[in-house]
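In this view, the complex is presented without one of its protein chains, the others remaining in place.
Right after this comes chain A.
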Amino acid sequence: MIHTLAFYLFAVLVIASGAMVVLARNPVHSVLWLILAFFNAAGLMVLVGAEFIAMLLVIVYVGAVAVLFLFVVMMLNIDFAELRAGFIRNAPLGAVIALILLAELVLGVGAYRVGIIELGTPDGSAAPLLGESNIENIGALLYGRYLFLFEMAGIILLVAMIGAIVLTHRESRAHRAHQNIGKQVARRPDDATEMKRPEVGQGVEL
């Protein structure tokens, strides 16, 4: 009973905040609605028993990705009123993409229902694979059977890190003046001054 209630609460909130992401006038508000959608998706994940995914959603998506979205939205400084004027023009393309995504969803769920994809049973009551909990199962698979894919993920993260630095990091613009006391103290008058005795009417060549 409470399960069903919680499911409908989370599902309605996800869809509503997803719609608000698209409909909000201010892109910063869109990002905030997106964060609400992430939270409710995490709630849905808890309901199906995927606690680790729920935790990842909150930690990674809400904690990091949403912040990154905010940065991007604030950094681009786009004239959004002008951007919105192209809505009608771009609407068919958006509709096509939405249809493709819908078709993929239908195909995926349909194949799962028919039984081509082995994920367990549709009601989520499949017997645990190896360990006791979901997280243990994920760990056993990720660091056992799929360890090379995991290492590849690590390499991709490394590439992302280095790429971000290559793209955005600037070397310090000006050479900063450091005081070298030893050099200052060791400086003698002979190093600093030079006696010249120019002829009358001649200049000094430095």
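Please note the rule applied: contacts are C-beta pairs under 8 Å (C-beta built on N, C-alpha and C of every residue); 3 or more make two chains touch, one makes a residue touch a chain; residues count from 1.
By definition in this document, contacts and distances are computed from a predicted model.
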Candidate names "Beta sliding clamp", "assimilatory sulfite reductase (ferredoxin)", "NADH-quinone oxidoreductase subunit A" or "Pyridoxal 5'-phosphate synthase subunit PdxS"; UniProt protein name, chain not shown: "NADH-quinone oxidoreductase subunit A"
Of A:Ile15, A:Val67, A:Ala85 or A:Leu107, the residue in touch with the unshown chain: A:Val67
Footprint left on chain A by the chain that the document does not show: 2-3, 6, 28, 46-49, 52, 55-56, 59-60, 63-65, 67-68, 71-72, 74-75, 77, 124-125, 130-131, 133, 135-140, 142-144, 147, 150-151, 154-155, 157-158, 160-162, 164-165, 168-169, 171-172
